[in-house]
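Excluded from the complex is one protein chain; the other protein chains are retained at their positions.
Order as written gives the chain letters A, B and C; numbering starts at 1 within each chain.
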Amino acid sequence: MPFPLGAAYALVALGFVLVLNATTAVNFAHGESVVAGGFTAVALTFFLPPDLRIPGLILLPGVVVVTAVLGLAIGALAYLPIRNRPPVSVFVTTIAVGMIVANGLNATFGAAPRTAPPLIGVGTIDLIGVSISRQSLVIIATACVLIGGLAIVLQRTQLGRQFRACSQDPEMARAIGIRLTRITLLSFALGTAFAGAAGLLLAHQFFISPADGAPLILKAYIAVVIGGWGSLRGAALGALLIAVFEVGVAAISSQPLAEGLLYVIVLVVLFLRPQGLLGEPQQVRA
Amino acid sequence: MNPRNSLMIFGGGGLAIYALFFASSYDQRLLTLSGIYVVLVLGYQFIFGHAGALSLAQGAFFGLGAYTSGILGSQYGAEFLVTFPLSVAAAVTIAVLVSIPVLRLQSHYFALATLALSQLLLLIAINWEPVTGGANGLSGVPPVRILGWQLARGLPLLSFVWIIAGLAMLVSYWQINTARKAAFTVMRETPLATAAFGIDRSMLRFRAFLLSAAFGGAAGALFVHTNRVVSPETLSFGVMITCLTMTVVGGRFGIPGAVIGALLLTHLPEWFRGLQEYYLVAVGVLLLATVVFAPNGIEGLLRFGKSSPKPSAGTATDEKSEPADIGGSELIATHLSKRYGGVRALDDVNLRIQPGEIVGVIGPNGAGKTTLANILTGSATSDAGTVTLAGHDITHAPEYQIAQLGLTRTFQTPQLPADLSVRDIIRIAQADRPAANTDAVLRNFNLLAVADMPCGTIAHGIRRRVEVCRAVAAEPGALVLDEPGAGLSPEEQGEISALCRTLAENGLAILLIDHNVAFLKPLVTRMVCMESGRIIADGTPEDVLADPRVQDAYFGVTTL
Amino acid sequence: MSIGFFPGDAVVKTAQARYAVEERGVKRPAIISQTTAYGQSGRAELERNLTAIGASPVLQEALDISVKDMLPVLLKVQRSGADALLLHLHSGPTALIIRHARALGLDIPIIAGSAMHQPETAALLEPAELNGVCAESGSSPVSDDSEEMREFVDAYRRSFDREPDAFALGQYDGAKMILAALAAGAKTADEVRTHLQTASHAGLAMNYRSDGKGNMAHSAVIICYGAEDRVPQIVKRYENLTGTL
Partner (left out) sequence: MSQPSLHVESLTVSHGAVTALRDVTFTARSGEITALIGTNGAGKSSLLRAIIGLASSKGDIFFQGDNINHLATEDRIRAGLALVPEGRRVFPGMTVEENLLVGGIRGRAERRLSIDEVYALFPPLADRPSDRAWQLSGGQQQMLAIGRALMARPRIFLLDEPSLGLSPRIARDVAESLKALTEKGAAVVIAEQNSGFVQPIADRTLTLSNGQMALPD
């Protein structure tokens, strides 16, 4: 069942797009933000009474707060000072932040994978005759709740409208009184918190190690390109597609072949449909 | 001698003395490695620095070179004279193959595509065990051997690597000569105007990408013959990050930057040894700080020797010669239409401009004037209709080719890179006219006095003149001027008027868009008024301005 | 020449293959290995050994170290009709595949590589998931119940605050042997080497004897985990494995 991983990828990809839309820049530290979320969960576990078997999901608020602060730091250090330079500069500064986070965690926790407590219990549940692992269900459910929550915030709240206004025309957003810098930093906080939540969700079922960031950012990046640059719905769908593809193709051929084919498909998609599968050509204002 | 050159000479000399007399064998190894990275970084400067494209394939080209030399060397005992050129060729071949789908992509897509390519090559290296040796890689790569003569480790190898690095510097210097550097600058800083210069943007990017691949392959070959083993490490993203860090920290544009970046980042682990595992954290902090505080790297910080030339005093002594008879081309637009979303920007526009004619276009904002200019010059494509220049159909020709064919334009805001001098600008525009005399053109436009000043420092009125001069320097047959009088004082507008008149007398067909009727009326031979994408009046200025529809549309004189 | 106090792949993979075939009656094993250097060389040894004793693998799959979802490869194992899963993976992926195999309900024996016996691998899993998992290892200090071994384990725990694994014990034995060589009058590195190369040396993990190529260790153990804790039992010892079968 590729869906737990797909659900986590979707969270990562959505966080990536949130920042992308706010800054038109790629946040290459986003994969490391997932790792930071996972390690926050691992670290917070030390404060839980060890024998009570407290569900790992209880760590979610803590992980979200810590990674949101990390997001603020990324925005403030790696984006705001160079917001007027070409987006490529942000690419480089966030690569630097990624190095700092990954190697900092590596030096502190070691390179070995870690695991966080199970999100809720262990074992499997019978669901219409199919036995599904409890962890997978919780991962999917939590991701759905977070994604649904984000959709509601973006569609129905004033904050969400401000997010979207800033991403469509930042200068005009300021000209109607929106505090652009604040919204930009909030995008970093929210986007990174989504990555952090994904880290927590992954940490039990899939473990987390300091080097996990690079493959994750690559997946998120690909998901966003396949789903259509800047499209939130596309990013979530792209992430699911990648997970289904990876698992499906690996199950009938082999893992390296599945991975290689994914890269070939990215190149083909970029060649044939640079606007992605769901993206529309940018509407030009007359 | 300027301080920068002397610094380079002293730095280089000091380094040579250190390598010859003071460096331990371990130090020599580090210096050898630095030399290899110099080649890699010089290559990366073409695409990342000059072309301004974030390629993440430089590590992959390095790995490709490494594997080519590694396989040929260890499996077939091939000599350096065979492995080296083939390594370069392998990297260039892959670059050519992927450049068709990849090079036209926008920045973030380009980055992802080059990253995907790198990951693909890494995957192949790991999993194609029979050929690549899999994750273990291949050992037993011979040292550098040339015609049977084998280079010993230590000083001989060090010298050899730095000789190659020196050659790479020469190639880099030759490729980035003044003219091409200027073309790259135009492409990077005023992308809108690149084609107006007649510069083929995709060709320039292609060249930069191939050069980066060639240098990457060369560096990979050197690395493998130095290390004597090849492994997937050479293809890992770590190499790319190292290269990127060296380039950003050292500097993106110049040879000194490449040398400083490579030397610094290879020696930093030694100096930061006390940090142990936190070393890479420190490198991350260094990279971040450099981008934020020193966007042009250490080389940018050292750029103290740069003096800006002062305008020569004798403006008045510029001798004006009459412009040569450059002839003209008839420009015809038929049935042009263009929609943007729900808005009709152009609606069945027909226009003919004969050599020697100045046609003025007026109309309220949003009437489609700039859209018309964009479609004529190829920077936008029409949904329907044709454009011909001197009988040639140029409707679907690429923008840069239209410029080369003899239809050039100016922009509402002059598109002139701030760092380039006026003379540079004119030279790039004349790149396809090797016989053209830059000074003569500058003299005709009364620009000799400011010829060596950076465009960023000259007054707006003169910038307009430079912009027109740039458009004329390529000896076009037709000219599209987009608001050449905007923001100019009446005197400056008078100068531009006189200029236009002379050009028309020499046979050019001129389309002139402006709002300023007072400026247009005495200048143009014909006037056209547009509204909502349509031409609503076409005739002598007097007739057009007297037309009630024009009065209504443009001046809103009729009350509501 | 380097001297190795820890059994090489040739030794431990022989033990893993023999245990599977001879003790568990495996006929159709599946091998899952890593695409790293460690994985690629171990996989070759395992395949060679299995084929030599008549149990050619029905499925071999190599995984990148970054693979997170083991489901596809486990589905392939299921489909291949394999009757045992032989692993040669690094620590994290070993734990990951066991976790996912349990979640999938794959019920064939899992016989893992030595990475399983590193304390951090077992720490990633719940005892319920570990139940029934076996693994090869050079030695198993925590599951050996001899008096000396218990002393070593206690001392190691006191000093390093972690569980000793086979590597720790190998290093301990190696250091003891070098000290013994020095006590016996060896002065130079060469003399130490010569001393080690000759005769056999009783270590805590096993008896060491050089094969003339610097390999000192030729013994391996098979350990299996129960459902209660993360401390495995030694179920089989193999001595004098030449690695060439």
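Just so we're on the same page, a contact is a pair of C-beta atoms (placed from the backbone, for glycine too) under 8 Å apart; a residue touches a chain by one contact, two chains touch by 3 or more.
Owing to the predicted nature of the structure, the values given are computational and were not obtained by experimental measurement.
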{"item": "Contact list for the unshown chain, restricted to visible chains", "value": "A, B"}
{"item": "Touch criterion as defined above, residue of B:R153, B:R188, B:R228 or B:H515 at the omitted chain", "value": "B:H515"}
{"item": "Among A:A175, A:I252 or A:V268, the residue in touch with the chain that has been omitted", "value": "A:A175"}
{"item": "Among B:R409, B:R463 or B:R526, residue touching the chain not depicted", "value": "B:R463"}
{"item": "Absent-chain contact - pick from A:R85, A:R134, A:R161 or A:R233", "value": "A:R161"}
{"item": "Contact set of chain B toward the excluded chain (per top definition)", "value": "341-343, 364-366, 413, 418, 456-460, 463, 483, 486-487, 489-490, 515-517, 552, 555-560"}
{"item": "Interface residues of chain A (partner: the chain not displayed)", "value": "158, 161-162, 164-165, 168-169, 171-172, 174-180, 283, 285-286"}
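Here is the rule we use: only the chains that are shown with their structure count from here on.
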{"item": "Geometric centre: closest chain by C-alpha means", "value": "A"}
{"item": "Centroid distance [mean C-alpha coordinates] between chain C and chain B, Å", "value": "57"}
{"item": "Residues of chain A engaged with two or more neighbouring chains", "value": "214, 256, 259"}
{"item": "Overlap residues in chain C, where contacts from two or more other chains coincide", "value": "35, 62, 64"}
{"item": "In the complex with chain C, residue positions of chain A that touch it", "value": "1-2, 5, 112-115, 118, 122, 124, 131, 133, 135-136, 202, 205-207, 209, 211-212, 214-215, 243, 246-251, 254-256, 258-259"}
{"item": "Chain B-touching residues of chain A, taken from the complex the two chains share", "value": "26, 77-78, 81-82, 85-89, 91-93, 95-100, 103-104, 106-107, 214, 218, 221-222, 225, 229, 256, 259-260, 263-264, 266-268, 270-271, 274, 283-286"}
{"item": "List of chain B residues in touch with chain C within their complex", "value": "123, 126-127, 129, 134-137, 231"}
